[in-house]
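Quick notes on the structure that follows.
For this view, one protein chain was removed and the others were kept in their places.
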Amino acid sequence: MTTYGEQKLQEEKVFKDPVHSYVHVRDQVIWDLISTREFQRLRRIRQLGTTFLVFHGAEHTRFNHSLGVYELMRRIVDDRFSGRDEWDASERLVVLCAALLHDLGHGPFSHAFENVFELNHEEYTRHILLGDTEVNAVLRKVSEDFPQKVSQVIEKKYANPLVVSLISSQIDADRMDYLQRDAYYTGVSYGNFDLERILRVLRPSKEQAVIKYSGVHAVEDYIMSRYQMYLQVYFHPVSRSAEAILNQILQRAKRLYKEGYAFELMPKPFIPFFEKKIEIADYIALDESILLTYFQLWMHEEDDVLRDLCTRFVNRRLFQYSDLNVEVEKERYVRLQQLFQDAGIDPAYYLLSDCSSDDFYRTTAKQEPIMILMPDGQLKELTEVSLIVDAVAGKIETDHKIYYPLEEIEAITNTGLRDEILTLLERA
Amino acid sequence: MTTYGEQKLQEEKVFKDPVHSYVHVRDQVIWDLISTREFQRLRRIRQLGTTFLVFHGAEHTRFNHSLGVYELMRRIVDDRFSGRDEWDASERLVVLCAALLHDLGHGPFSHAFENVFELNHEEYTRHILLGDTEVNAVLRKVSEDFPQKVSQVIEKKYANPLVVSLISSQIDADRMDYLQRDAYYTGVSYGNFDLERILRVLRPSKEQAVIKYSGVHAVEDYIMSRYQMYLQVYFHPVSRSAEAILNQILQRAKRLYKEGYAFELMPKPFIPFFEKKIEIADYIALDESILLTYFQLWMHEEDDVLRDLCTRFVNRRLFQYSDLNVEVEKERYVRLQQLFQDAGIDPAYYLLSDCSSDDFYRTTAKQEPIMILMPDGQLKELTEVSLIVDAVAGKIETDHKIYYPLEEIEAITNTGLRDEILTLLERA
Amino acid sequence: MTTYGEQKLQEEKVFKDPVHSYVHVRDQVIWDLISTREFQRLRRIRQLGTTFLVFHGAEHTRFNHSLGVYELMRRIVDDRFSGRDEWDASERLVVLCAALLHDLGHGPFSHAFENVFELNHEEYTRHILLGDTEVNAVLRKVSEDFPQKVSQVIEKKYANPLVVSLISSQIDADRMDYLQRDAYYTGVSYGNFDLERILRVLRPSKEQAVIKYSGVHAVEDYIMSRYQMYLQVYFHPVSRSAEAILNQILQRAKRLYKEGYAFELMPKPFIPFFEKKIEIADYIALDESILLTYFQLWMHEEDDVLRDLCTRFVNRRLFQYSDLNVEVEKERYVRLQQLFQDAGIDPAYYLLSDCSSDDFYRTTAKQEPIMILMPDGQLKELTEVSLIVDAVAGKIETDHKIYYPLEEIEAITNTGLRDEILTLLERA
Partner (left out) sequence: MTTYGEQKLQEEKVFKDPVHSYVHVRDQVIWDLISTREFQRLRRIRQLGTTFLVFHGAEHTRFNHSLGVYELMRRIVDDRFSGRDEWDASERLVVLCAALLHDLGHGPFSHAFENVFELNHEEYTRHILLGDTEVNAVLRKVSEDFPQKVSQVIEKKYANPLVVSLISSQIDADRMDYLQRDAYYTGVSYGNFDLERILRVLRPSKEQAVIKYSGVHAVEDYIMSRYQMYLQVYFHPVSRSAEAILNQILQRAKRLYKEGYAFELMPKPFIPFFEKKIEIADYIALDESILLTYFQLWMHEEDDVLRDLCTRFVNRRLFQYSDLNVEVEKERYVRLQQLFQDAGIDPAYYLLSDCSSDDFYRTTAKQEPIMILMPDGQLKELTEVSLIVDAVAGKIETDHKIYYPLEEIEAITNTGLRDEILTLLERA
C-alpha cells in the first residue's frame, strides 16, 4: 500500500512562475503543505522587505520564492541526482519539504522586525515546524519524526551533510532562486547567471553537492552575479534608509508602550512582541499588511516622533544619506549628534547610521567552500581552480552611511547651525 | 523666466522598471506628482486585484503600472510626435500628467469594492484631481485650470480628441502597458507584442492617434495578445472565484453593520462606505493592506458567514466552479439554490454566479475604431485592411460559471441530497 | 547484450542552442548521424534561403534547425509520451532519427533550386537515406530495414499514424522549431508562442498526437504566430525579389549551357543539374557556398544578363516591386512587357511576377486537422472549440507582386515611354 509520503496527485499540478516557467507538484505532501495557512501567510511577507520603495517591481513575496526553491530542488533531485550512486533516494522528500519550508519563520520586514524584537526567524521556522500548526500536522502524517527531520535539515543539523548542503551552502537552491527572482522582479540584469548550466554540472558527493570542473566558469559568473546583486539591490542606500526608519518606528512604538503611552487604538497584535511573550499563534498572525495598517493609524498619533516616522514611511519621504563611518570618524558623528540636538532634531531618531558589508566568497569555519570535481575524480576548493575567484576571495566591500531628514536641516533658521551641519554632512 | 510647468530637474531621474527598462523623469511637475501621498498610495493597490491568488507573481501595483503608462506616453510624445505638424507641443504636459494619474481613484480590489459600495473609480480620480489633495496642489502650480484639464483628458471630455485617444482608445498607452506588465509579472507569454514596432508606426492625426499601414500586422498581434490575456489571465475562473468571495465578505460586513451587529473591533475605515458618506480623505485612507488586516480580524468574528468567508480568502480556500449560465439554465440554478438551502448551506453566500465576456475588437459608438494611415494618406478602419481582425471583430467569448464550496457539499451526510447536488454541478 | 540501436554515450553530449538552451544527445545512433558528412553539409544550407538579404540575422542553417527538431522530439517522446499507454516505446528511435534527418535532401536555396531544376527535396532525402551514404551506413547498423522505416516516417507512409503526425502535421516538431528559431534569428517577436505549454498538453493518441483541452489557447496563439511569421518574414517581398533574381540566374545559366555558351570557367558542379543526370554524390556536393562562388565568377561573364543578375544578387541590388495580379490584370501586365521590350529591358528577366499565399488553418484531405482532447475523453476538431480559429479557418491571405529594376526604368531617356511604365507600375 502507498504511504502518505509516497502518494502522488492524480494529475500533476503546476504554478506559472516567471522565473522557472512552471513549478511542478506531484507529491501529495507538497500540495498539502502549500495549502496550509502558515505557508499561505508567506504571501503577505515581501521577499525583499523595504526594497520595493526603491525598485518598484520588488513586490514579490516569500511565497513566490519558497515555491521557486522547491522547484529548483525538485529539478536537482529528480532530474540530476536521481539514479546516481552518491544519492540516497530516501532523502528526496525531506529535502523537498525543507526547500519549500525553509523561510516559514520570517516575520514582516524581517530584518528590522527581528532586530527590534530580538527574534530569530530560524528559531520561528523550527517552532512552526514542530508546534501546533497545520504544517506540523501534514508533516506528521509522513511519520512522527518527519517534522524534526525537516527542521534539522533547515538548521544544518541533519546527519547527511549532502542534504544540508543543498539548502545551505554558498551555491544552494535558496541562493540560486533568490538571485534570479530578485533580478527578475527588480528588473536589474545583474542576477542572471546560467542556472541551467549549473544544474547540469551539479553532482552529489559524500559531504556535499559539488560542481564538475567544466562548470567552473558558470560558478564564477554566479559569484559575480551575487556580488552585484548585493551591491546594487540588497544594500541599496535608499532601501537601507527606509529600513532605518522602520527600525525607529518599531523602537518608538515599543518604548511608548513600555512608558504606558495611550495609543488611540491599542496595538494588540504587537503587544506579545513588546512584552516578549510570543506564542506561535501571535507570530503567525502578524504580516506586512498589519504593519502597514498600524503605520497608517499611527500617522494620526499624538506622539510627534511616531507620527512623523510613520508618515515618512507610508508616503515614502525617506531620509537622505552621506558617507560616514561612525567608528572611524567618531568626532564628526558626535559633533553632528550635538548639532542635531541644538537644532531640536532628536538624533536618536533622526541621525541614524548603518553599515552594509559583503564579501565575494569565503572559506571560513562557518561557510562551507564550493568544491570542484576534477576530471580525475579529485575534489578541489574553488579558489584553487578559478583565478578570478581566488583574486576576489576574502575581499570585503563595506559601506558606512548616515541617514537624516535633509529638508528639515535645510529649514533650520539659525543659518550658522544649519551650515555647520550641512558641511559636516558634506552637503554644503 | 521658466514657469513651473516648464521646469526641468537638474539631472534626469530614473526608475528601474522590468518592462520598459527605465522610466525617465525630467519634468519637475511629474517628479512632484510622484511624490504626493495620493500617488504613493497606489503602491498599496494591486494592479490585478485577486489574480495573485492564481498567478503568484501578480503582486505588482497600480504605482508600477501608472509609471509605465507615463513612460510610454513620454516616448510617444517626445520621441514620436514631437516635431510633427499634427502634434500640438503645448499638449505635452497635460497628456503626461493624465497618463501618470489616470488610475488615481482606484480603490482596494477595485472591482469588488466598487461593486459593493456602488462607487466609480473614475469619479474618485476626478475628486482627487480637483479636491483638497497634494496632487491638486501640484497641478494648480502649473495653472489654475490645469487640474481640470487633466481631469478632462482622463474623462474623455477634453477638446482635443487626439490627446484623449492617446489615453483611452483600443490601442492606448494604458492598454499597451498593462498587457505587457501583467504578462511579465504573471509569467505568461501571451501579453507580448511588438511594442517597439507599434510605437514606431504611431502617428498623430486630427481626430486620434493612427497607425501607419506598415504596422498593421503588429496591431493584429496586439489584438490577439489582448484577447489571450483576457481569457488566460483576467478572466481566470480561480481569480473570479476569489473575487466572488471578496464580494460576499464586503456585502456581509455591510449588512452586519446595517443590522447593528457588534463587531469585536468597530471597522472604522469602512463606516463611511457602509453609510455612503465618503470624504476624499476616507477614500484615500483605504488600501489593500487595511482590507487584509480587517479580513484577518474578522477570521475571529462571531458571525459564521463573515468568519468563514474571511478565513477562505486569507488562507486561500477558494470555491470550486462549474459551467452554468443562470439565465439559460434557470431551473437548474433554482433547484441548486433550493438544495443548498436544504443542506444548510446559505446559497446567498455559497452559491455564486458570474459571467465574463470579452470581444476581440469592436467599432461601436463607445469604442473608437483603430484607424490605419494608408500609404496614400487616407485613413481606413482596421477591419478594412486586416483580414484577421475582420474575421474576429464583434465575436464575443463569454464564460458563465457558478462557484461553491465543494468540500462542504461532499461532507453532506444526507447522501441523496449530496448526490443530487453533485450531479447538478456535474461533479458526479 | 546491448544492440547498436540501444547504445548510449558514456556521457551525455550537449550542443548549446539559443532556442532550446541545450540540445541533448545520449544515443550513439544520433551522435553518429550528426557526424556524417551528409548531415554536416546542412551547415552550408541556410534555413531561410534569401531571407538573410532582408533580415540580416537570418544566417542560421538547416543543421541548426534539424538539431532543434530532434531536441523537441526527444522532449516530446522522453519527457511527455514515455510511460503512457498510447505510446509504443519501440517507436522512439525511428521518430528521433526522422526528426533529425527530415531536411537532409534540401539543396542550396531550396525553392529556386528545386524550381529551376525540377527537383524535389523530399525525394532526395529518401535517396540519401537509402543510397550509398554515411547516413545510410549508420542507419543500417540499427537494422537492415531501419533506413526504409525512417524514410517512411518522413514520407508519411509509415504504418503508425501517431509517429507520422509528430513530424508532419499542422502542429509538429518541425513547425514548432522553425517558427521559434526563425523568429529568434530574424529578431521579429511574432514567432513566440508558449512552446513549454504546448509540450505539456501534447498527448499520444491512436491516430495522431492531440492537444489537451486546457491547451487550446496556447494552440490559438501558435496558429497566430505562424500566420504572422508567414506574412512578416517568409513572404517578405524583398526576400521574394531576391528569390526571383536567383531563379533567373539559374535559368539563364542553364539556358546558356544548353545553347553551348562558352563559360569562362565551366560550371562543373552544375552540369549534372543542367543535364538532369544527377547522382547522389553530385547532389550532396552542392551547397550555398558553391553557388555564391559561381555567382561571383559570373559577375565577370560576357553574357550581359547573367553578369547583371549575379552582380545584383551578390551586391544586393534587388528589384523593386508593385502590386499586380497577372491573372486579374493581364492587360496591364502584357502592356508592361511590351513597354519593357521597347525600352530594351528584357521582360523575361526583368519583369518578374510571383504570388505568395497562406491560409491560417485548414482541414482538407491533405492537411490533418488539429484534434483536441476534451475533459471527457472525446476528440474534437480545433475549430469546434476555438471561436478564433473557427473565424479564420480557411481564410486565405494572398499577395501578388511584380518585380523590376526601378533605377533602370528611371534611366530610360524616352520620357514618354518611361512615364507610361512608371504609371503602370504605380510609381508615378
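Here the chain labels run A, B and C in written order, and each chain numbers its own residues starting at 1.
What we mean here is this: a residue touches a chain if its C-beta (ideal position, glycine included) is under 8 Å from a C-beta of that chain, and two chains touch if they have at least 3 such contacts.
Computed from a predicted structure; not experimentally measured.
Trainee: In the intact complex, which of the depicted chains does the undisplayed chain touch?
Mentor: Contacts of the unshown chain, counting the full complex: A, B, C.
Trainee: Would you indicate which residue among C:Phe15, C:Trp31, C:Tyr234 or C:Phe274 is in contact with the undisplayed chain?
Mentor: Candidates C:Phe15, C:Trp31, C:Tyr234 or C:Phe274; residue touching the omitted chain: C:Phe15.
Trainee: Pick from A:Glu155, A:Asp221 or A:Asp346: which residue touches the chain that isn't shown?
Mentor: Answer from the full complex: A:Asp221 touches the omitted chain.
Trainee: Looking at C:Arg44, C:His111 or C:Lys156, which makes contact with the chain not pictured?
Mentor: With C:Arg44, C:His111 or C:Lys156 as choices, the missing chain is touched by C:Arg44.
Trainee: Taking the entire complex into account, which one of C:Glu59, C:Asp145, C:Glu327 or C:Glu410 touches the absent chain?
Mentor: Of all options in C:Glu59, C:Asp145, C:Glu327 or C:Glu410, contact with the hidden chain holds for C:Glu59.
Trainee: Decide which residue listed in A:Ser21, A:Ser143, A:Ser189 or A:Gln337 touches the omitted chain of the complex.
Mentor: Of these options, the touching residue for the absent chain is A:Ser189.
Trainee: Please pick, from C:Val188, C:Val216 or C:Leu352, the residue that touches the omitted chain in the full complex.
Mentor: Within the whole complex, the residue contacting the unshown chain is C:Val188.
Trainee: What does the interface between chain B and the hidden chain look like in terms of residue numbers?
Mentor: Within chain B, the residues touching the omitted chain are 14, 21-22, 196, 200.
Trainee: Just the residue numbers, please: which parts of chain A touch the chain that's not shown?
Mentor: Per the touch rule, chain A residues meeting the hidden chain are 188-190, 192-194, 217, 220-221, 224, 227-228, 231-232, 360, 387-388, 391-392, 395, 397.
Trainee: Name every residue on chain C in touch with the hidden partner chain.
Mentor: Residues of chain C in touch with the missing chain: 15-19, 21, 35, 37, 40, 43-44, 52, 55-57, 59-61, 63-64, 67, 184-188, 285, 287-290, 292-293, 296, 314-317.
Following the convention adopted for this analysis, only the chains that are shown with their structure count from here on.
Trainee: With centres defined from CA atoms, tell me which chain sits nearest the overall protein centre.
Mentor: Taking the mean of all protein C-alpha atoms as reference, the closest chain is B.
Trainee: Let me check something: if the centre of a chain is the mean of its CA atoms, which chain is farthest from chain A?
Mentor: It is C whose centre lies farthest from that of chain A.
Trainee: Give, as an integer number of Å, the spacing between the C-alpha centres of chain C and chain A.
Mentor: Going by mean C-alpha positions, chain A sits 51 Å from chain C.
Trainee: Rounded to the nearest whole Å, what is the centre-to-centre distance of chain A and chain B, using the mean of the C-alpha atoms as each centre?
Mentor: Measuring from centre to centre gives 31 Å for this pair.
Trainee: In chain C, what residues contact two or more other chains?
Mentor: Residues of chain C touching two or more partner chains: there are none.
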